[in-house]
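For this depiction, one protein chain was excluded, whereas all remaining protein chains were kept in their positions.
As written, the chain order gives the labels A and B, with residue 1 at the start of each chain.
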Amino acid sequence: MSIIMAFLIGGCICVIGQLAMDLTKPGITPGHILVGYITIGAFLSALGLYQPLIDLGGAGATIPLSGFGHSLAQGAIAGVQEKGILGAFTGGVSATAGGITAAIVFGYLAAVLFNPKD
Amino acid sequence: MSSESEEKLKTAQQEEYHNLVNRIKPKPPVLKNCLWAFVVGGLICVIGQLILNYLISMGINKVDAGSLTAIIMIFMGALFTGIGVYDDLGQKAGAGSIVPITGFANAIVASAMEFKREGYIFGVGARIFSIAGPTLVFGFVASVLIGLIKLAFR
Partner (left out) sequence: MVALKKMGLQTLVFAEPPYIASWASMVGPKEGEGPWAKDFDWIMEDYLFAEASWEKAESKMLRETVKLALSKMKLEPKDAELLLAGDLLNQIISSSFAAREVSIPFLGLYGACSTMAESLLIGSMLVDGGFFERVVTAASSHHYTAERQFRFPTEQGVQKVPSSQWTATAAGALVLQKAGVGPRVTYATVGKVIDMGQTDAANMGAAMAPAAADTIKTHFQDTGRVPDYYDLIVTGDLGAVGMALAGELFVKEGLVPSPNYSDCGVLLYDGLQGVDSGGSGCGCSGCMLAGPLLRKIKSGEINRLLFVATGALMSPTSSFQGESIPGIAHAVAIENI
């Protein structure tokens, strides 16, 4: 069941991005999409609107980059509750440190090991 | 003719041309693109869900399992970019392969690999963030803002 819901919710979240690329003004690049998803995900999460989506779709809502925004937002909120103003600065990155570090390290390693293909 | 009316004429001509371009320009196959995005995006999330389910069944707590899943997905995104198949997938799947966290990894690895020939420090090291950098900047700023707002309204 969790698999089917992940497929449906994840698919729908991606379709929104596709519509944004195809129907809005030209020149929307993957960079814009990524920035949009992480930012919108974070604010939806702060308003309490993203958690229900995760409850429903599991990885279907956490794997899209909006889920990364959600982790950043929830990290900051938890940080504030724990450490006050310091937490606002440390919470978000602490909660997502694994993913960010992995992306940088694997990115660098891949660049060392592989060359861009024709 | 005054420069103001010249300006107006130019704008009118540009507008007329713009309409002509919009009439002639082929439209992207939105339905087909959306179907691809839905299926590929959905399947990537299914892989994530399978990994998550497995990790939880191994007795790892939910938060750590989520982080580990993200790391594994990023690894796969990096690997498939490295062996040169993620860009082919992206051509078909569009947002379906951009939006998932594997797409974030793809943006990082593609930028890093591309600038290898300019050296490992200012090539790979600097350019690795050319697309992912803005994403992190906006993510971090949003997260700190949210934290501060929560602090103010606690």
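Here is the rule we use: contacts are C-beta pairs under 8 Å (C-beta built on N, C-alpha and C of every residue); 3 or more make two chains touch, one makes a residue touch a chain.
Nothing here was measured: the structure is a model prediction, and the numbers come from that model.
Visitor: Which one, B:49, B:81 or B:143, makes contact with the chain that was left out?
Guide: Result: among the candidates, B:81 touches the missing chain.
Visitor: Touching the hidden chain in the complete assembly: which of B:41, B:90 or B:147 does that?
Guide: B:90
Visitor: Need a quick check: the contact residues on chain A for the chain that isn't drawn.
Guide: Its contact residues with the unshown chain are 21, 26-27, 29-30, 116-118.
Visitor: For chain B, which residues touch the unseen chain?
Guide: Chain B touches the chain not shown through residues 13-14, 17-18, 20-21, 24-29, 33, 81-82, 84, 86-95, 97-98, 103, 106-107, 109-111, 113-115, 117, 130-131.
Note that only the chains that are shown with their structure count from here on.
Visitor: For a test of understanding, state which residues of chain A touch chain B in their complex under the given definition.
Guide: 2-3, 6-23, 30-31, 33-35, 37-39, 42-43, 45-46, 57-60, 62-69, 71-73, 75-77, 79-81, 84-85, 87-89, 91-93, 96, 98-100, 102-104, 106-117
Visitor: So in the complex, the part of chain B that touches chain A is made up of which residues?
Guide: Listed in rising order, the residues of chain B that touch chain A are 28, 30, 33-34, 36-46, 48-53, 66-71, 73-75, 78-79, 81-84, 90, 94-96, 98-105, 107-114, 116, 120, 124-125, 128, 131-132, 134-136, 138-140, 142-144, 146-151, 154.
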